[in-house]
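As you look at this complex, bear in mind that one protein chain is not there, while each of the others sits in place.
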Amino acid sequence: MAELSRETIRDTAIDCILSVAPEAEIDRLRHDRPWREQLEVDSFDFLNVLVALETRLGVSVPEGDYHELTTLDGLVAYLEARLAETPP
Amino acid sequence: MSDFRMPALGADMESGTLAEWHIQPGERVERGQVVCVVETQKGAIEVEIWQSGTVERLVAEPGDRVPVGEVLAVLRGEDDTVGETPPRPSPAAPPTARSRRPADLPPVGAPAAPLRRRVSPAARRRAAALGVDPASVSGSGPGGTITLEDIEQAAATSGPAAAGDDRDAMRQAIAAAMSRANREIPHYYLGHWLCVEPALAWLATHNARRPVAERLIFPVLQLRAVAMALHEVPDLNGWYLDGAFRPAQGIHLGVAIALRGGGLVAPALRDADVLAPDAMMAALGDLLTRARAGQLRSSEMSDTGLTVTNLGDLGVDSVQGVITPPQVALVGFGRVSERPWVRDGQVVAARCVHASLAADHRVTDGAIGARFLARLTDFLQEPERLWQN
């Protein structure tokens, strides 16, 4: 996989969230605040977002890392770090 | 002959509108088969039939508004004599010219055996992820197979707008049921805080090293704990009908599901005391997905013995619920949050949940409700017992 820019990762993450919560008002989302509360994404939908991220980016998030995904900024930073460590 | 009648898909349903038939005269139907779709105030419901036989004739037509208990179709049972016009056996397919087929696709539309709807594995998985019901999608693949692309297009075109008109009807249905509950049911309320560290630790161990798609979510444990506690305190599992309590057969928990864009449904998670963890997760996921897609089945709407409302990981600390008549209790969970907790004489920070019970005082008294909450707490304190029956 070619190296992805931070913006590409952010767009992909937003796509994945929208695939699970299509009516989410993504434009009003504050990226530095907890996104699940803002978008009303419950634990089941959160799991579906993780499945979508795994499909799109190949990153499987262990449960112990969930706390790093609280904000969208955190989620993007986490994915970026994981993608960088994964050999192409 | 026997009649297939409009079922009551909820305590407050008076009539339903036939949306479509899945059967036609002369066709064989099996017990449990989905035979039609009925529009109710709770949305479109797939209705199963509970008798096997052959369809003699369809009485109602799509678009008809049919009162509960009225005849929708007439069925011929195994022993009935055949009517005047016996269904002709379809002639044997003529031998086809030997063609050179580079592959083994079964012939399209040939045998009368009920074939599973053709949904490709990739489409099935994506449909589950997107909350699209494949049955509502028309297939563009060979033989009408529903493909990945069909699902993605359906997800893109169907938005919350599709359910627009149903929202008002659903609001009215909820209003009617809740008014009746507060008018008729003398509620009593119990509640207490419990520490869920043991349950969350069990969950973390269970989920460690499992791929994302195979992990459990905490509500599965909460629902299981309710089911196991109900096992020990069955007085809360059933209905108050005609002035008396009638216990439910089996433990089928109503799972209150908030719909995006408003509204609420509570389909049954059936046999919650029997399902293994993964099966329970799968069943819950299936319910959530289909509830949001507006595709629930009649049997899921009518035999709930107790409803659980989980205001969830996001919401508030506690809920004092309203019972869904004719049920006699409702269990509510607030969010998981860290609180000061006393353990071994020390105040520590621990993740806790507030569990509440709203129960019908005509059927039970506070002592029974308290025993139930105590059992529920026990199971969440000793999660290894949850699946140990």
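As written, the chains take the letters A and B, and residue 1 is the first residue of each chain.
Throughout what follows, a residue touches a chain if its C-beta (ideal position, glycine included) is under 8 Å from a C-beta of that chain, and two chains touch if they have at least 3 such contacts.
Methods note: contacts and distances are computed from a predicted model.
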So which of "NADH-quinone oxidoreductase subunit K", "ABC transporter permease", "2-oxoisovalerate dehydrogenase subunit beta" or "Spermidine/putrescine import ATP-binding protein PotA" is the UniProt name of the chain that got left out? "2-oxoisovalerate dehydrogenase subunit beta"
With touch as defined up top, name the shown chains that contact the chain not shown. B
From B:Arg125, B:Arg210, B:Arg270 or B:Arg335, residue that would touch the chain that is not displayed: B:Arg125
Looking beyond the chains shown, say which of B:Thr40, B:Thr54, B:Thr147 or B:Ser356 touches the absent one. B:Thr147
Residues in chain B touching the chain absent from view: 100, 102-105, 120-125, 139-142, 144-145, 147-149
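To be clear about the criterion, only the chains that are shown with their structure count from here on.
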Quick check: in the complex, which residue numbers of chain B touch chain A? 129-131, 155, 159-160, 204, 207-209, 211-213, 215, 217-219, 260-261, 284-285, 288, 312-314
Applying the document's contact rule, which stretches of chain A touch chain B when the two form their complex? 19-23, 36-37, 40-44, 47-48, 50-52, 54, 60-64
